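One chain of protein is taken out of this complex; the other chains stay put.
Showing subunit A:
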Amino acid sequence: MVLIETDSLEKRYDDKVTALADLSVAIEPGIVGLVGVNGAGKSTLIKLALGLLAPTGGSIRVLGHDPIADGEAVRARVGYMPEHDCLPPDVIAAEFVTHMARVSGLPAATARERASETLRHVGLYEERYRRIGGYSTGMKQRVKLAQALVHDPELLLLDEPTNGLDPEGRRAMLDLVHRIGSEFGISVVVCSHLLGEIERICTSLVAIDAGRLLRSATLSSMTQHSDLLMVEIDEDPADLAEFLGRHGLEVRKDKRSLMVRIGGEPDETYDLIRDAVAELDLSLHRLEQHRHQVADLFRDLPTAEATHA
């Protein structure tokens, strides 16, 4: 089943700002990374999926329902963790999460039980009996995650869950998201502007930019394209790039190193690079097969493909 399916979805604010334009994408179950720079339209897409906003064009279906016409059915089965602070400071965490569970339709006793369980799963133990106002940012993020998870949704929508966390906290939060997606068996759509951070935990990625779909693919299909060699030399790589280019290799400069696409015969490519380095009398620093750099795939897209993908 498709989790979220959009068809030329469009959202304009006040007929002026276009947040999403002609977005058609099908998000499959798994841990899906929704990447894009700030303002690319990630949060807008999530709010459209929840039915908090109405699209100005096109259509969106979530878990097979229309979030506007059938909002109740969608929102009962979806968990949402907003980007910004959304917790009342003078309420005890356990009580707040219990309350949110009840508002999601869980009977009182079950709500209390599941609130404790969920807070434990996100790593809050005895602290859960304290007021949220006294919590650190990391703990608040965990409470936000717990309230999204407490009613056992089929789909979790996480808007920048690592916002405001230190590196250690970011790692812990992402591990938690990964556990929810893999062990708990709940599909997750996680928004981030940091591709490098979430590609580690995702099964597929959807990249949007300026409200348009840049690319959508499973992570394995993206990282298969490891036909790039990274060549790093101590000297200026311009000469080497020119040399390799003359011999029919596809070369791109990336900061101080070169990205060389491996030709039909991999061995010949290696040989050519070796010979070139020797001929130009350069000192080779590093030569390695390039992989798992999803960012490159997004960046390398030809413009035509990027807009009509």
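In the analysis below, a residue touches a chain if its C-beta (ideal position, glycine included) is under 8 Å from a C-beta of that chain, and two chains touch if they have at least 3 such contacts; residues count from 1.
Keep this in mind: contacts and distances are computed from a predicted model.
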Undepicted complex member, UniProt protein name, chosen from "Cytochrome c oxidase subunit 1", "ABC transporter permease", "Molybdopterin-dependent oxidoreductase" or "methylated-DNA--[protein]-cysteine S-methyltransferase": "ABC transporter permease"
Among A:D7, A:D22, A:E127 or A:D152, residue touching the chain not depicted: A:D152
Residue among A:M100, A:A207 or A:A241 that touches the chain left out of view: A:M100
Sole contact to the chain not displayed, among A:V32, A:L53 or A:L195: A:L53
Contacting the left-out chain in the complete assembly, out of A:R131, A:R171 or A:R252: A:R131
Residue ranges of subunit A at the interface with the undisplayed chain: 47, 50, 52-53, 71-72, 75-76, 78, 80, 82, 84-92, 95, 99-100, 102-107, 110, 114, 117, 121, 131, 147, 151-152, 183-185
